[in-house]
Each structure stands twice: as C-alpha cells, then as structure tokens.
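Of the protein chains in this complex, all but one are displayed in their positions.
== chain A ==
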Amino acid sequence: MGERGRGCCPPMDLMRSEPMQLLQLIIPVESAHLAVSYIGDLGLIQFKDLNAEKSPFQRTYAIQIKRCGEMARKLRFFRDQMSKVGLTPTARSATQAITSLDDLEVKLGDLEAELVEINANGEKLQRSYNELAEYKLVLQKAGEFFNSALSSAEAHHREYASNQGGESLETPLLSEQETFADPSKQVKLGFITGLVPRDKSMAFERILFRATRGNVFLKQATVDEPVIDPVSGEKVEKNVFVVFFSGERAKNKILKICEAFGANRYAFTEDLSKQSQMITEVSGRLSELQTTIDAGLVHRGNLLQAIGEQFEQWNLLVRKEKAIYHTLNMLSIDVTKKCLVAEGWSPVFATKEIQDALHRATLDSNSQVDSIFQVLHTREMPPTYFRTNKFTSAFQEIVDAYGVAKYQEANPGVFTIVTFPFLFAVMFGDWGHGICLLLATLYFIIREKKLSSQKLGDIMEMTFGGRYVIMLMALFSIYTGLIYNEFFSVPFELFAPSAYVCRDPACRDATTVGLIKARDTYPFGVDPAWHGTRSELPFLNSLKMKMSILLGVAQMNLGIILSYFNAQFFKNSLNTWFQFIPQMIFLNSLFGYLSVLIIIKWCTGSKADLYHVMIYMFLSPTDELGENELFPGQKTIQIVLLLLALVSVPWMLLPKPFLLKMQHDRHHGESYAPLPDAEESLQSEANHDSHGHEEFEFSEIFVHQLIHTIEFVLGAVSNTASYLRLWALSLAHSELSSVFYEKVLLLAWGYNNIIILIVGIIIFICATVGVLLVMETLSAFLHALRLHWVEFQNKFYEGDGYKFYPFSFALLDYEEE
C-alpha cells in the first residue's frame, strides 16, 4: 500500500484504522482443522475466499458441511420438542467433556430415533384412549336411551293393554313390545350407535332422512363436555346418536353417511347385563391406558431433560464445526493435496498471536511440518479495523452507519464521542429532563452484566446498546439545562441574584418599558428574570440563533482541520495547498467574520444590524457603514475579506486538476516501472493490469473538482443555516415544557382540589415522559446525527471503506440469533 507516514502528530487510539496486513498461511492438511479452530478463538483474521468461483457442492469439505447441517436440523427438532413440553435448555455447564463430531453425530441420531419412536407410540396410545372414551360415552348415553325407551314402552304396553280399543292416534308407532313379544313376526330392526359432531348433527339428521326416505328413526343425546376426537386430536362438541333402520340397503347408506360426516360408530349390545359389563371393562381399560400414557410422558420428559442439559454445548459445537468447515472451504488446496493455502487480512499487532496459535495447532495435531506464515504486499485496500471497547463501540457504530472509514483516514468517531451528546444537549437543554434521562440510563448501566446475557426486544436492545451514548447525552443535558436555566421549564436563581431590577421602587414601568440591568451579569447561564416576560422570546431567539451559528462555524472548521490532518498523513501536499487553505479562507472570511461580528456586537453593545452588514458587504461593499460600524476600519477589512473569498474559489477549482495531470504525465513518462514485489497475492495477479495503468481522464478529474468546489461554496451557506436547527429544536423543547408546566400543573394547582391535582400530576407526568422524554429525545438525537453525518463529515470524510469482519467464534452468537 505504499508508505504511510505518521504525519505531524503522535498516534492516537481510534483516530485511524489499525495497520492491516495481508497474510498468506500454508497449513498442512492434518493440522488445518485445529489451526482454523484456534484462529477462530483468536478472532483476528478475515479470510479471503480463494475458491469463489466454485459452487458450494464442488468445495472440498461439502460433505462435512452437510453432516453439520443434518446435526443442526436434529438439534432444532430437539429444541422444538423441548419447547412443546415447556423445557428450556439450561445454561452451558463446562462439566461434561466435549465429544468429537463423529460421536456427537451418532448420539444425535440415536436420540432422534428414540424421540420419534416415543412420540409415535404416545400418539397411538392417545388415540386408543380417545376412542375408548368415546365408546364409554356411547355406552352410557345409548344405554340411557334404551332403558328409557324400554320403560316407556312397558308403560305404553300397559296402557294399550288397558285401552283395549282399536287403532287410535296414540298407538305407538314403534311396536317394540311386539318385537319383544314376537321376535319371529316383525321385521328385525337394526341400529347403529355412535358420535357425531354437534355442528353437523342437523345436517346429518336431514341427510339420513332424505337418503332413506324417512324410513329411519334417529335419536340424539347431547354430551355435556367436549370430547377429544381420536382422529383430529381436538376437543369437539358431540352428540351421541342411535339410528334404527330396516334392511341391508338402508344399512349401507347409513354407514356411508356416517363416514362422510366423520361420525364414529361403536358397537352396542341390547342386552342389559352385557351393557354394564362392557362399561366396567371399558373403564378398566381406560385407566390402564391412562397410566401407560403417563408413564410414556414421564419417560419422554426425562429424555428431554437429559438432552436439555447438554443442548447448549452440542449446539455450540455444531455451529463451531460448521463455521470451521466453511472457512476451510475458503482455503485453496495445493496440487499435492498435502497442504492448504489461506489468505486473509489481519492487524499487524496480532502477528505474534497468530504465529503462536499456528504453532500450537502443529503441536496438538502431531504434525511433522510447521505452518508457514508470510506477509504479502498488495495494492488492494485493506479493511478498516478500530479497536473499540464497550464505551466507544456505540459511537463508532453511529459513524459506521453512515459509511465505514476508508483505510486509515481520520475517524470522525473520536470527536463524535463528545460533540454528538453536546449538540443533542443544546437542543434538549433542561436539567430536570436530563436528570430523568440519567436515572433511566443508569439503571441500564448498573444492570449491564445481567441484561447483556438476556434476550431483549428490538427497541430495548437498541436502547441498551446505546446506554453510554444516552448517559453522556443526559450529563450534557444537565449542563445545558443549567445554562438555559430550565428545570421542567422553571428557572432558579442558583448562582447569584438576578441582574435585572425594577427602574423605580414601585415597579411602575415594569410592564411597559421593562426592568433595568443594575447588578453584575448573571454569572452562569440565562438570567432567571427573563422567564415568562413579554420580551423573553426575542431575547432567547437572538441568543440561540447566534449560538447556533457560532457552534456551527466551530464544528465546520474542525472538519476542515481534520481534512488537513488527512492530507498530512497521506502526504498529499496538493490537497493541503489547493484544497485545505482555500477552503479555510473561504469559510472563515465569510462565516468566521460573521462570528467575529457577533462577538464584537455582544461585547460592545452596539446596535448594528448584522443582517444588513453581511448583505451589503456583498451588494455594495464600498458604501459607508454609518450606524452599522462595529469597529474602525471595518469597511476596508470587509473589502479585503470579500476579495479573499472571491480569490479562493478559483484557487479551489483550477490548480489541482492541472497539477494532477502534470504529475501523471511525469510518472507515465518514466521508462522504468517499479518491479512487482516477489510475493503477490494469488488473486491479484488477475487484476494486476488494472492497477498498473490507472486511467487518467482529465475531463473527469476536472468535473470532479468542479463539483467539489460548487458543493463546498454553496454548502458553506446552506450548512451554516442548517445549524439553526439547534435553535429551532431548543425553542420547541422549552415551549412544550413550559406549556405542560403552566397549562397542566399550575392549572391543576389553582383549583385547590386534591383530586384535580392528582389528575393534573398524572397528566403532567405522562405528557412529560411521552412527549418530552421519548419524542423529543428521539428528535434531538436524529437532528444531532444529521448535523454530524452531513454538515461535519462532508468537510473531510470519504467513508468508502469496508469493515474488518474476522472469523471469530464469539461473533457466531450474533450471527445466528
């Protein structure tokens, strides 16, 4: 990658990416698995895929991956079964020895077969149980019906016998007594008993009637509780039915209709004694089945418990192995099939650790040959790697969300750690709300260890991840709240008495001309006398707008200075002379000058109109300033600054493309080209040519520079104005806060009624938490983020790198979940 100097300054953590190198490892096949495993533990190499053109099935270890996939499937099956029973896998215990992959495969296969068998048996038993339960119901209900019919038939028989008359309407249709009396005389009636779902019973009856042309008699009895249907396994409301028919054809029709309606049929004997015998038999079998089923469930429970204890370990092992084989697939296998070649990026500081890991792998696998470790030289851009801790990682993620830093360019994350919470606080400024936010985030920080191992919801996860950001935001908010003097919009005289007093002891002019500044300026923050006055808004608006401009110009200058550090680091003097300097001159001669004017106006108390000054500086610079003169010689200085700004625009635009062209011609004109280094990456040989002759299109470079210049010049105005959102949001926050305080809390207080007061307090708390603490926080967060991503970073940040994503077992967790 050429020489990268240290520039002018000593190295600072997190400022630039760690220096990375491209490694080539040659590992003998027998120690490859262990080597990759140890490297995965270290987590400091990002392997390049050397077999990119091969399909997944052509790779060396495709079979192993399939095996791991099968085992993962079995583990998922176990997890499903465990969750059905309500077990959760216990936390990883390091007590048991980790078995090898082959043993684990066999064990998982056995367990799966056993579990499947238990499940099948259980289902069969359950089905028989349900059928028997239904049979019992049929026996009971149909038995009742037959008994009642028999008793009513006997009653009718007696009545009939007593009414020795002819046929009358009361003659029972069904001459059962004749059936009992003369079995040979009547046609034998058959009957079918069973259960039909209640919602289908009406349709069942109708169809039976129609199909047999009314020649059947159906009697239904409802079952009180829902019955578990043996086929579907669900609880269904059913009716017991008895259907009487005569003839074989009718019987067949009825059988078919029963099947169509899913009505289960059960045999039933007319014999009374046999009925009671059947009932006791069925009851006995039911209780037997119940004990068998229970025993089966207990056995399954034990099995799942045993699995649950080792589940996490097995899961981890399978995932690790799968990751190792995926990585091994990325290595290219040497012609002799004796060793594997690996290429990958790793940080320079990790060299010793990697060599140690490789050596250990060689020893542990009893290999004869040691692995070879060498550094390759390449022109490819390395990945960007920042070593962050739990505090700085959230801020780095904020920066990376916009774009990952190019290799070794200045990292805006360093300053973002302070300026982001600060700008948030400028928009949020209220020390009461700041304290609430601080308490909320301290809860997260104190219970950090416990919460980090738990699985939280999406929003809670994000809030937990950003807990340090929010903590800093809260601390700065308390500071700016003290400066704006707002505690839930109430000001306090904390530091000294207010500077404003009435003009006369009777305070007659207080509401017309106003107070007067008699004492020293309030030493820390906004004077409490302002709150609630008529001229509060004009004063605060003026203050906050000017503050936004001052803060904005400061941050933009910081951005341009960072671009200077980048130019120094990459030894790009062209950028220093023809980009950094004209940019500084342009921004500061216009907006830096405006900032100076603001400060002078404040210090001298002049009544000059700054809008007028700035606009007429451009429109008619040679005019006399008159009332708007803030310091002697202002006119001359303004003309000079205007000329400087005008000169800096072509200075930014023109020299750089021409100088670049001259540089390129000079390099191209040399007849010698540098020899390619001895060790080149295996992949880069293919695209060597494109690196060698970089295309130089002058028109493209010129247009690029033109766009850059226009963007900067116009951006100077628009970005400065964009910082006014600091004023806007801070105004919105304080107005909302004051409305909630005055119109809810004070109003409720004024009624002198305890209930209204309590209701008022509840509404105040809900409104404060919902609108101010949640919505305003998100809003200010978003706007502070925008100010960083656009207005700050477009002064120096390129952000077109890619992140270092090492092969690490620790990162597997995040991948899977």
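What we mean here is this: a residue touches a chain if its C-beta (ideal position, glycine included) is under 8 Å from a C-beta of that chain, and two chains touch if they have at least 3 such contacts; residues count from 1.
One rule holds in what follows: contacts and distances are computed from a predicted model.
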Looking at UniProt, which of "Pyruvate dehydrogenase E1 component subunit alpha", "Proteasome subunit beta", "V-type proton ATPase subunit e1" or "ALA-interacting subunit" names the chain we cannot see? "V-type proton ATPase subunit e1"
For the chain that's not shown, point to the residue among A:Leu208, A:Ala263, A:Leu515 or A:Leu729 touching it. A:Leu515
Contact partner of the left-out chain, one of A:Ile45, A:Leu101 or A:Leu551: A:Leu551
Across A:Gly284, A:Pro497 or A:Pro538, the one contacting the chain not displayed is A:Pro538
The one residue from A:Pro28, A:Pro412 or A:Gly525 touching the chain left out of view is A:Gly525
Spell out, residue by residue, where the missing chain touches chain A. 10-15, 414-415, 417-419, 422, 426, 479-480, 483, 496, 499-500, 510-517, 520-527, 529-530, 532-536, 538-539, 542-543, 546-547, 550-551, 554, 599, 602-605, 607
